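I have a structure I would like to understand better, so I am pasting it below and will then ask my questions one at a time.
All protein chains but one are shown in place.
Now for subunit A:
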Amino acid sequence: KMAAAVRGALRRLWRPPAARRGLAKSAGPRSVRQLREAEEAAPVFQYAGKAAKRKDRVFVWGFCYSGALGIPSFVKPDAGWKKPRRIQSTPYRLETEEKISSAACGYGFTLLSSSTTDITKVWGMGLNKDSQLGFQRSIRDRTKGYEYVLEPSPIPLPLEKPQQTRVLQVSCGRAHSLILTDSEGVFTMGNNSYGQCGRQVVEDETYSESHLIHQLKEFDSRVVQVVCGQDHSLFRTKKGAVYACGWGADGQTGLGHYNITSVPTKLRGDIAGVNIIQVSSYGDCCLAVSDEGEVFGWGNSEYLQLASVTETTQVNVPRHLPFKIGKIKEAACGGTGNVVLTEEGNVFVWGYGILGKGPNLIETAEPEMIPPSLFGWSDFNPDIRVAHVRCGLSQFAALTNRGELFVWGKNLRGCLGTGRMEDQYFPWRVTIPGEVVDVACGVDHMVGMVKSFT
């Protein structure tokens, strides 16, 4: 009787199959076929198309208080609790509206220019106490100008055809700047107490908040390169001639005298009749490279820069420097040291200071080669060559054909960009997220023009 009752209870509990709920199957390990199908069904994302172009970027690093880096938050932070940044020791991205084709660093200020046909072609930031960035009208008081420009601000140029002329190159000295255009000559602005702007010196002229931008057009042919020394200016024309004006006490104008020159005058001496393809200067010494690979120098020689030809410490006429190191492609002058690049891609340094061959080499009058293995050359990478050399006041920079930037020299206020504050006695790589196309060196800051990788 108990068994019948249990059987009856069981029969009642048994539900017909049609009323059973269809519960989901438990998720066991998926089979290979399921995984493959899931993989094929997954959506494909596209981050860059086939025609994706490499972007052009500008990086800045060095001393921030002068505003020369162009990032206002370094000097005047956005939030009250943040402290102003004194030194930016690694490259920092600077956002620009246009693609910057040329940059130049002066003594506490920077100029950026783009080869566009828009109205605004040149931007400036940093010190403006001598109107080296033109007249920057203050927003608070419309009659006064800014003494420090913290952001890249447009520089209005008095162009005749503003929508056709293109700015080719800019250059900055201690307190003056030069802007080279393709059809309207050279524009100069800033301090003119030594005639470095190419116009007559006016006694007791106040250079701050000045609207004056001078235009220079009388050269034997079109000007193709402008270079600013500390207080002098050099112009190289298409025919291979070099003109100079400005302070000449060290003979850096190369005109045969030690006075100031206020009108650009053609240089003679050993470069008369020679086709010069590049000029360089930053301090008081100047170098010029001819199309045959010969190098000429003039100016200050207190640091053995020209000691290979003369014992005098000031050379006021261009002299040929008889170096037997091969055909020279490019030269760069710093404050106390010089560097040249030969056709084979070797880098030679001479002068005084941290030259890049270890702490033992402080000064030399004859060029010494920097071993290519320091620039990344090895049996594994035999095609690495140095493509360009640049000089700041006490630092050097070299660009390789792979787009790597190597710096060495005195690390004044973090200008080397290595992230450390110590001086660098041999070439050291700077980590920049991109391929470095060009770099401009200043006294305590540097600007790099970079193309992104992809």
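One rule holds for everything that comes next: a residue touches a chain if its C-beta (ideal position, glycine included) is under 8 Å from a C-beta of that chain, and two chains touch if they have at least 3 such contacts; residues count from 1.
By definition in this document, contacts and distances are computed from a predicted model.
What name does the UniProt record list for the absent chain among "TRUB2 synthase", "BHLH domain-containing protein", "Autophagy-related protein 101" or "NADH-ubiquinone oxidoreductase chain 4L"?
Cross-referencing UniProt, the chain left out corresponds to "TRUB2 synthase".
Hey, which of A:Asp130, A:Glu294, A:Glu404 or A:Asp444 is the one touching the hidden chain?
Result: among the candidates, A:Glu404 touches the missing chain.
Touch as defined at the start, partner being the missing chain; which of A:Pro29, A:Gly49, A:Gly80 or A:Pro322 qualifies?
Candidates A:Pro29, A:Gly49, A:Gly80 or A:Pro322; residue touching the omitted chain: A:Gly49.
May I ask you to list the residues on subunit A that touch the chain which is not drawn?
These residues of subunit A touch the chain that is not shown: 38-39, 42-50, 52, 357-360, 371, 373-374, 376, 378, 380-381, 402-404, 422-426, 428-429, 431, 435, 453-454.
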